[in-house]
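For this depiction, one protein chain was excluded, whereas all remaining protein chains were kept in their positions.
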Amino acid sequence: MRELELYFGPQHLGMVGNFSITLKVEGDRILKATANPGYLHRGFEKLMELRSWIKNFPMVCRINVVEPDSMEMIYAMGVEKLAGIEVPERAHYIRSIYLELARVGSHLFGLWAYANMLGFDTVAQWAMYHRDLVLDLFEELTGGRVYHIYIWPGGVRRDFPEGFKDKIVNTLHSIGGCVPDYDNTFFNNRLFYERAKGIGTVTREEALAMGGTGQVLRATGMQYDVRRVEPYAAYDKVPWEVPTREDGDAYSRIWVVRDEMIESVHMIFKLLDAMPEGEVYNRIPNPFKWTIPNKEAYVRCESSRGELGLYLVSNGGDKPYRVHFRTPSYTHGLTILEKALKNASIADVGNIMISLYVVAPEIDR
Amino acid sequence: MDRNQLIKWLKAPAKMGHKYSLHAVYFCTGCGIIEVPPSITARWDAERFGVLPVATPRQANLFLITGYVSVKTLRAIIRTYEQMPEPKYSVGFGSCPINGGMYWDSYNTIKHLDKYIPIDGWIAGCMPRPEAIFVAVTHLWTLIDKDMADGYKRYRDHYQAYRANQEHALGKLEWPPLFSNETKS
Amino acid sequence: MQMIEMILSPLLALIIGIFFLGLSRKIMARIQWRYGPPITQPVIDVIRLFSQKSVSHGKLFNLGIIFSLAGSLVLVLFLPLAQICPLSGSGGMLVILYMMLLAPLGIALSGGESANPNTSIGISRKFILALGYEVPLLLILLALMTHYKTISIVHIVSIQQNTGWAFVSLPLLLSGIAYVLILPAILGIRPFEVVQASQEISSGPMAEYGGPFLALATIQHALSLFIGIALFVNLFLGGAGNLLIFFLKMLVVFVLVLFVNAALPRLRIEQAVKYLWRWPTLLAFIGMIIVLIVRR
Partner (left out) sequence: MKDPLKDKLTSAFDGIQIQPADRNQISITANKESILSVLSLLKSNGYNHLALISCVDWIEEKRFELVYILSAYMEKDKHFTDMEKTNIILKTSIYREKPQFISAIPIFENAEPYEREIHELYGIHFEGHPRLTPLFLEREYKTPPFRKDFDTRKYVSDVFDPIPFVGKKADKR
């Protein structure tokens, strides 16, 4: 059979984000896949070297559009670690709640992308609608729908507005009320099983060798979660579970996403109950003259896609000397994707890519 | 449909067709794409205005350029724009294609997108809300009504200049010129 | 009289087909919690597409789509729409079976001219899918022909008018169920929307169509929707005495099929063929044997 060169993306309905994969196909089978990133490269890390510590907050959230909040969190964590700023107890809780809300929103976006890819239009529309409800919460809290810039070194920008707790609970209940619908139409659907089972399998050994984190690893049964391994914010204050699956294929990964979403909602309820009163913000020095001592730091947190890291170097100036993000999509989208696509069928390219949860701007930065 | 609409339909069916059937290229050029799924799904439902994402540029007549344009994306954007059949409308979404936005000093993003392809309208903001897309669509309707959405004509008229700018930014282009002999400007 | 019918019947098919397209978008939108486009949206789209200029990829590219459309239009002439059937006397079901292959063939010819890999994948999928549903369809039609002892679709309709629907007559029940199972595949909707899978292969054979070509392809799609449902209504739901009832029957079938479309995802092509060759074929085969035994 003739070998064809096929470009999957960047202009493609099944592609989420500006990303492209060059496929060498024979019939319906993929012989070789080459990820081709760079469509979104803005040189963030270079630009951040030119801006002061505080000015970088609006920059940093733009790295990941789907879940900008964990980006803010990681940068705030890095700055706090370098400058030795303490965060009040209540701010820890608010941060955790905020990040978990963002995780729910991000997972719903992922569910939209995945369901849309498989042709589950109805479920996709529901998921996007429910994500919008979460975005409404963010809008009330921070004023922005997508980019919030809410987390600040030393805490969060402001406290919860009045009655916000109830709003969170109500919104999450109304989304949670639809979980049986999702289960019936999507997760327990036989056709979802047929489409996703055994597709894009990444075994434990492969995932470990290639630096997989997040769902890729949890779908193989390992409870590796930075929130648990190296707790930050208030994640060690309340009990919660790390959902896992065994098989490491697209089916397991999407199920892990679903379980994680539900676990996040439960965690938010627990955090809301346990939240102490008090300050939410420790004052930082004048941001225009703020310098940070000559140091380096590596911090990490768990974004909705996996381990998110930040290597931050200061040379004692008012700007970072070097910023480098370790984004989960980077390994998932470049190393693991190329391996998982080998010998797959063309119909499953988007299936595998989205189940690996690749967000292109995270790769390119 | 009231009488005015009906008269318009009878007078210029093609124009009305363009107005109410804006099929958009689904091209995630930047972070603006995050607001496109909400606006085409249940909450905001762009389909009631006839706006629908389609799979290939050949089937489309609206090009939403969502967000910043890196140099590598510009190549894809130009190819996509040239593949679309005329008449076609392009709308810059977000502040980054207007003047670079917050990436004004990035070495890898295009600052003024209208130097490379003609743009019929801009939606400012970062991130513009889904409502902004609909405002833009209604605005585009008036532009089409008044024959002011003439980006594709400008592209034809000033093709040499556009092509020169594209080559300046991207180096040698690997595809032949779209219009060969028309040198009006 | 026949001349008028010859014009009337494709025209009706066209109107009903495009109406169905609009209706499907509206109903799908409502299922998905949306308001949905106006029901005239496909008409607007077609008007818009005709007014656009598009690139042609050669003579065969132009001719193929016209060939496909013409095939569908001629096919309509052989279908009885209530009492209207311009070409009732000639050929019957065998002709319909042949003509049903013309539409994919035309699109294949046309798509083959444009060197887009997505197009060729889409076309190969289209033929594989056709292969998938032709087998049970043939068995079902054989059972019908044996049962009613005629190959003329007009006769089948008129017999059903007297003795009741084929779908509820016991010997043909299994064949009827098999037909229902393959109906989404014939219509090319989910779970068998493998040909135009826009998220996988950028709408497959349509990938290179733009402007007037896409308009013609849309009309052809509308016609094929009409044909698929009309054939089912004629063969198993007893056709109809007048146009209104015929239309109502089609509407009910179409809406039911749309619900399936809304609730299910796409299958992979090999899964689709595997499914089509398993349950519907088995049912159709048993149905045919039952018919043979009953006729004995």
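Worth pointing out:
Chains here go by letter, A, B and C, matching the order in which they are written, and residues are numbered from 1 within each.
Note that a residue touches a chain if its C-beta (ideal position, glycine included) is under 8 Å from a C-beta of that chain, and two chains touch if they have at least 3 such contacts.
Source: prediction; values computed, not measured.
Put simply, the hidden chain is in touch with A, B once you look at the whole complex. Annotation for chain B: contacts to the undisplayed chain at residues 70-72, 75, 104-108, 110-112, 114-115, 118, 154, 157-158, 161-162, 165, 168-171, 185. On the side of chain A, the interface with the absent chain consists of residues 37-38, 41, 43, 45-47, 50, 81, 208-211, 217, 221-224, 228-230, 244, 296-298, 300, 307, 309, 311, 313, 321-322, 324, 326, 330-331, 334-335, 364, using the contact rule stated above.
Definition applied: only the chains that are shown with their structure count from here on.
Taking each chain's centre as the mean of its CA atoms, C is the chain most distant from chain B. Rounded to a whole number, the gap between the C-alpha centres of chain A and chain B is 30 angstrom. With centres taken as mean Cα positions, chain C sits 44 Å from chain A.
Distance between chain B and chain C, defined via averaged C-alpha coordinates, is recorded as 36 Å. Shared interface positions of chain B, defined as residues touching 2 or more other chains, are 41-42, 54-57.
Contacts with at least two other chains are made by residues 12-13, 125-126, 129 of chain A.
Of all the residues in chain A, the ones that touch chain C in their complex are 4-6, 12-14, 25, 28, 115-122, 125-126, 129, 185, 189, 191-192, 194-195, 345-350. Contact residues of chain A toward chain B in the complex are 10-13, 15-18, 38-43, 46-47, 50, 58-59, 62, 65-66, 109, 112, 124-126, 128-129, 131-132, 135, 144-147, 360-361, 364. Residue ranges of chain C in contact with chain B, taken from their complex: 25, 29, 32-38, 41, 44-45, 47-55, 198-199, 202-203, 206-211, 214.
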